[in-house]
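Excluded from the complex is one protein chain; the other protein chains are retained at their positions.
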Amino acid sequence: MPELFPLSPVHYVAAPLLAAFLLPLVAKLSRSFIKILPGLTFLYVLYVSAVLYPQALQAPIIEQIAGWAPPLGINLYYGPMAGLFASLFSALGFIVWLYSLTQMKQEPLDRFYILLMMLVAGATGMVLTGDIFNLFVFMEITAISAYSLTAFLREDDKAEAGFKYILIGSLASAFVLLGIAILYSYTGTLNLADLALNMDKVPLSVRVIVFGLFLVGFGIEAEIFPLNGWAPDAYSAAPAPVSALFAGITVKAALYALARVTILLFPFAGSMALISILGLVTLVISELAALHQKNLFRMLAYSSMGQVGLAIAALGLFTAEGVYAALFAMINHAIVKGMLFLTVFAMAGGSATLDGLNGMGRKKPILSLLFTLGAFAIIGLPPFSGFWSKLSVLTAMGQTGNYAMIAIVLATTIVEAAYFLRATGRLYLSEGNPAEGKTPLSAIAALAVLAAGILWIGFFPGSIDETLTAGAQDLLDTAKYTEGVLKD
Amino acid sequence: MKKLLAAFLLGFIGYYLYTAFAGVPFGENKMEVGKDYLETTVPKTGAVNTVTSIVVNYRGFDTLGEVTVLFLAATGLGAILFGMKGKPEDKHREPSSILTTGAKALFPIIVLLGAYIFIHGHLTPGGGFQGGTIIATGVLILILGIKSFHANHALLSVMESLAGITFVVAGILGLAFGKNFLENILPLGTPGQVLSAGIIPIIYIAVGFKVGAELAGVLDTLMSTTRGEE
Amino acid sequence: MIYYIASIAVMLIGLYAVLVKKNLIKIVIGLSLMDAGTHLLLVAIGFIKGGTAPIFSEPGLTADAMVDPVPQALVLTAIVIGLAVTAVALALVIRIYAQHKTLDIRKISSLKW
Amino acid sequence: MILLQWTLTPELLYQAGTGILLFLLVVAAIFSVVQKDLLMAIVGTSLVSLILSVLFLLLHAPDVALTEAAIGVALTTAIFLIALRKTGRYEE
Partner (left out) sequence: MDITGIPFFLAVSFGGAFLAYLMNFAHRFLRNAVVLLTVSASAALLFWLGDETFSMEMGGFVLTLGKTPYSLFFAGIVALLAVPTVLFSFTYMAKEERPAMYYLNLLITIAAMYGILFSLDLLSLFIFWEIMTWSSFLLTIHKGGNATKAGVKYFLYSAAGAYAILFSVVILYNMSGSLLIEDVARSFVLQNPLMQLMLAGTLLFGFSVKAGLMPMHGWAPDAYAESPAPFTALFSGALSKMGIFGMGMVLYQIFLQSPFSLPVRELLAWAGGITSALATLRAIQQTDAKRLLAYSSVAQLGYIVMGLALGTPLSMMAALFITLLHGVFKAMLFFAVGAVYFRTGLTDLNELRGLIRRMPVSFLTVLMAIISLANIPPLGGFVGKWLLYESLIQSDHYFLVIVAFFSSTASFLYVYRLIFSIFLGQEEKEFEHVKEVPFLTMQLPMLALAAVTFITGIFPGIVLAPISSALTYLGFPIQHDMWSMSMLFNEWGNRMNLLAMISVIGTVFLTGFTILYFYRMRRTRYVTTKDIHTSGEVPTENENLTYAINFYQPFERAAHPVLSKSIRAWIDWIGRSVSELGDFLRHIYTGDGQTYAWYVVLFLTFMLAAGSWIL
């Protein structure tokens, strides 16, 4: 099937879309096929990224949808950074699918898999597209599948979390749409590259207002401090495979969009510094708030908001090392937090509380080991991937000379160590009656892949160095982006 | 007090938005991309209605995304209200006879109107979305009018999926013919005719069916959820 | 110009409802009002005095006497997205009501801290 | 008397029409937000959509007018009413 037509970045979106539409039909034929189709789609998308990503490292692939040149039509910009994110998302999607084969029992399974596939496809679309309105549409796709997935489980307070998410989410989309309207009213175009070129048409005061709107709009999805009220509820209400995807994918896509828009359209000095400060504030507040959490998923939710804050702080440095460090932090966070969510669900089921972990070391030794590995990786202890990502963030901050930031990041790491080790310590308590149950092999396999990722990056951080530098280059080099897109 | 603070804040935001739009002269021709669309729509895409050509051809990817959003809303709705299937009779009170006969009489006309709109999408104003919604309102009248009426969910979801697949396949065909995704591969025909403008009518008819089936499904799911008392 | 003022006003009224009103359905109404305001704003941006609808129905119409079609295309998509989001929001409201038996947003905050 | 000298030129009629409709639009919006009885509030929303659809016509955007009419007035109101049917009727 793959050779039937030339591979291009649009397959990232078209294949899952086709599968999503096919799934209701397929569900009528045979129940078991519901589980197989998403796997095939994710495999196909992984195959696409395996073929395309190396090409993207040399030169960004720019694809025009429906054959129209960029200012008229929509174009997909598949540079090293977009490639990195797209491959990461598809890999995470595949692992979560593998995991939820056996762990996800909630009934309307065909609907669950449709929403899951579209969550991943929407986020990949956000990363690929080069048109600002198209970015809005893909943000909506990701958001609407996220709303429905948050309220997927039947227990009582899930709908409440869903409503909070949709309330704040539609505020975000209204503000983004308003921002697009203002931009269009001044510049008259919608293509990102075209916009970047004639941003001078927009007077400075209006540019600040539009930056504010976009910051709030994308900030809500990227969980920046004052805007992330919905996040803890959404993470703890959604089924664990979905929360893993939230932490790994939706946040990263929104963060990428925010970064791309800010660097292209609003490069004035204050914007990135402001983002960096917001990131730090998010880091400090969510790490401290996580200290008192009894529900494990809520604790992981706060911790992932903190890690995203760290990535934002690094991104805000606006230097090549800063973006390099932000990318590294994002990848590490996606892998480790994904593993933690899935491990906790496998260990303690839906309502995992801190006391539920007591003495789990004896009953489920493999899972406890994985949890300990994840906890050490998140804190950033040496032999694991977290250490290198935190170190690159700190050196990036060191280079730009703000030592206070380094002190804050290190202080919050101690707080992070406090609540993660409290949980890890409980695993090895002698008393306590933890939940029984054998974890099926496919779930363990999914976790093992993530653990292998952590260890691989931990021992060979150089291996992903090249992709990260290319990605950082790609994001910062706006001239190459605009000239590449509008070359004809 | 809260109301006062809210009013003040909104006044503040309103002022800033107003200053943002102060610089935009109302009614002046400041089209950049719009001009190119208007000039190239008839020769390049063959569609007379520029809005439809933009929606389906130039920015077809948006509409693909758009259809997915609607599809996800229908699936999401079904997933959220999954456990709340109610008994048929608690749908609503006994409809009056006027409503029933009116519904029976009106339904075919509404469907005809809807079909006309999405078939002539590229000629007259309107298109897939508008036509589909009109058909859905037709089904709504049936649901309200006839007590025992139940939308056949199986048929609706099959129609929905087939329409969606035709849309995506139309896009993939563009790739198969060596062009780009969603590019027009059929002859443009003479503008103004029904069979003109390449794949635009086909896509819009597919969208029409899809939207019609989806919204009918959504309405029926919503109608048949339990009152919440039990 | 008054189109801009009116659409911003409608949007702010919607935002006001979201911020102040306690009833869930009233909040969803507020959200759809905000969307409506934005859609009017977008179309008003595209309007050109003396321009006709961007459809070449008769042969005589020329490109430069037409209204800007792009915002209309955007609004078309935005309205349907608005519908989709409102439908999901209302489904959530129905489920919340089925479980909490109240529509007051203050009473449904069991997930906190 | 002065009034009569005005000839109702289409231009003037157009201006007056938009002015009144926009004013009605804002009033309908306020009505639907302030109204205690949710049914009336929903009727207010559909009124807003209706005025919006007419306004779109005045702005020479027939496609959008048709969409607004079909979706805004018909379906959104229907969905709201069904949701209202399944939940409590009166606010606060």
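Order as written gives the chain letters A, B, C and D; numbering starts at 1 within each chain.
We adopt the following convention: a contact is a pair of C-beta atoms (placed from the backbone, for glycine too) under 8 Å apart; a residue touches a chain by one contact, two chains touch by 3 or more.
Since this is a predicted model, take the numbers as computed values, not measurements.
K.L.:
Any idea which chains on screen the missing one touches?
P.N.:
When the full complex is considered, the omitted chain touches A, B, C.
K.L.:
Looking at A:Ile220, A:Ala348 or A:Ala443, which makes contact with the chain not pictured?
P.N.:
The one listed residue touching the chain not shown is A:Ile220.
K.L.:
Quick one: which of A:Tyr113, A:Phe318, A:Phe387 or A:Tyr481 touches the chain that's been left out?
P.N.:
Answering carefully, the residue with contact to the hidden chain is A:Phe387.
K.L.:
In the whole complex, not just what's shown, which of A:Gly93, A:Gly130 or A:Gly212 touches the removed chain?
P.N.:
A:Gly212
K.L.:
Among A:Pro6, A:Gly270 or A:Gly349, which residue is in touch with the absent chain?
P.N.:
A:Gly270
K.L.:
At which residues does chain A meet the chain that is not included here?
P.N.:
Residues 163-164, 167-168, 171-172, 175, 204-205, 208-209, 211-213, 215-216, 219-220, 226-227, 229-230, 232-233, 268, 270, 285, 288-293, 359, 361-362, 372, 376, 381-383, 387-388, 391-392, 394-395, 397-399, 401, 403, 406-407, 410-411, 413-415, 417-418, 421-422, 425-426, 428-431, 461-462, 465 of chain A touch the chain absent from view.
K.L.:
What residue numbers in chain C mark contact with the hidden partner chain?
P.N.:
So the residues of chain C touching the missing chain come out as 15, 18-19, 22, 27, 105-106, 109-113.
K.L.:
Counting contacts across the full complex, list the positions on chain B that touch the omitted chain.
P.N.:
For chain B, the residues touching the absent chain are 6, 9-10, 12-13, 16.
Note that only the chains that are shown with their structure count from here on.
K.L.:
Looking at A-C and C-D, which pair shares more C-beta contacts?
P.N.:
Greater number of contacting C-beta pairs: C-D.
K.L.:
Just how far, in Å, is the C-alpha centre of chain D from the one of chain B?
P.N.:
21
K.L.:
For chain D, jot down the residues that touch at least 2 other chains.
P.N.:
61-64, 67, 71, 75, 79, 82-83, 86-87
K.L.:
Of all the residues in chain C, which ones touch at least 2 other chains?
P.N.:
In chain C, 3, 9, 11, 16, 24, 41, 44-47, 51, 53-55, 70, 72, 74, 76-77, 80-81, 83-85, 87-88, 90, 92-95, 97-98 touch at least two other chains.
K.L.:
Of all residues in chain A, which touch chain C in the complex?
P.N.:
Where chain A meets chain C, its residues are 133, 137, 140, 144, 147-148, 151, 156-157, 159-164, 166-167, 169-171, 173-174, 177-178, 180-181, 184-185, 190, 232-233, 236-237, 292.
K.L.:
Along chain D, where are the residues that touch chain C in the complex?
P.N.:
Its residues touching chain C are 18-19, 22-23, 25-26, 29-30, 32-33, 38, 41-42, 45, 48-49, 52, 55-56, 59-64, 67-68, 71-72, 75-76, 79-80, 82-84, 86-88, 91-92.
K.L.:
For chain B, which residues count as touching chain C in their complex?
P.N.:
2-3, 6-7, 9-10, 13-14, 17-18, 21, 24, 26-29, 31, 33-35, 37-39, 41-42, 48-51, 54-55, 59, 62-63, 65-66, 69-70, 72-73, 76-77, 80-81, 84, 123-125, 129, 191, 211, 218, 222, 225-226, 228
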